[in-house]
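Here it is, the structure, as structure tokens.
Every protein chain of the complex appears in place save one, which is left out.
Moving on to chain A:
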């Protein structure tokens, strides 16, 4: 079984409630867009999903593994791209990827062929020997996406992966991850505050002030208006 389930998840930073009773399901192989303005709680949700820290309330299931009870099995199924870049800028693209592969227990020839495949997939093969520092923003992001595919995860978590990129790179990466979910059956959770990254057939989750406002097929939720207008209307009111 693949997919992602979040049940009654709440989290507070001291007295500030960042997530309030959030529940949703992302079916296996679905592309889910987590749409929310700044401060909605998207990154907080990602930290909880990757167990950087844990919540006292609620549960998370990743590809059928309960994150609290069986963290390692769950983490092994996740590929994650954090909002903040996490490349080692002084290392080459390839070294960055092989370090990550080793964190997932992959080494030697097996790691090598998986790294090649992931780089190929993201069109980064010819840059493998470049230092991460010498790459432009778009290519750095691609490297991070390639990296999160190496261990063949079944759930991809991407937190605003297009932040700071120009329109062309943004579109390329957005399309690419949509394709990944369509072709390889990967479950994707894509956080963003940009409505043009979302397709009508995506599963849409609107998060605002830590609450899940709406959940459903993007095309259906927006009705006849553009998604942008719909989103602005939804998030206009007070919490």
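Simple rule for what comes next: contacts are C-beta pairs under 8 Å (C-beta built on N, C-alpha and C of every residue); 3 or more make two chains touch, one makes a residue touch a chain; residues count from 1.
Here is the rule we go by: contacts and distances are computed from a predicted model.
Set against the options "Lactate utilization protein C", "Transport permease protein", "Biotin synthase" or "Ubiquinone/menaquinone biosynthesis C-methyltransferase UbiE", the UniProt name belonging to the omitted chain is "Transport permease protein". Touching the missing chain, out of A:6, A:40, A:60 or A:78, is residue A:78.
Considering the whole complex, the residue from A:27, A:105, A:123 or A:185 that touches the absent chain is A:105.
Against the chain not displayed here, chain A makes contact via residues 13, 43-44, 47, 50-54, 56, 71-73, 75-76, 78, 80, 82-86, 88, 90-91, 95, 98-100, 102-107.
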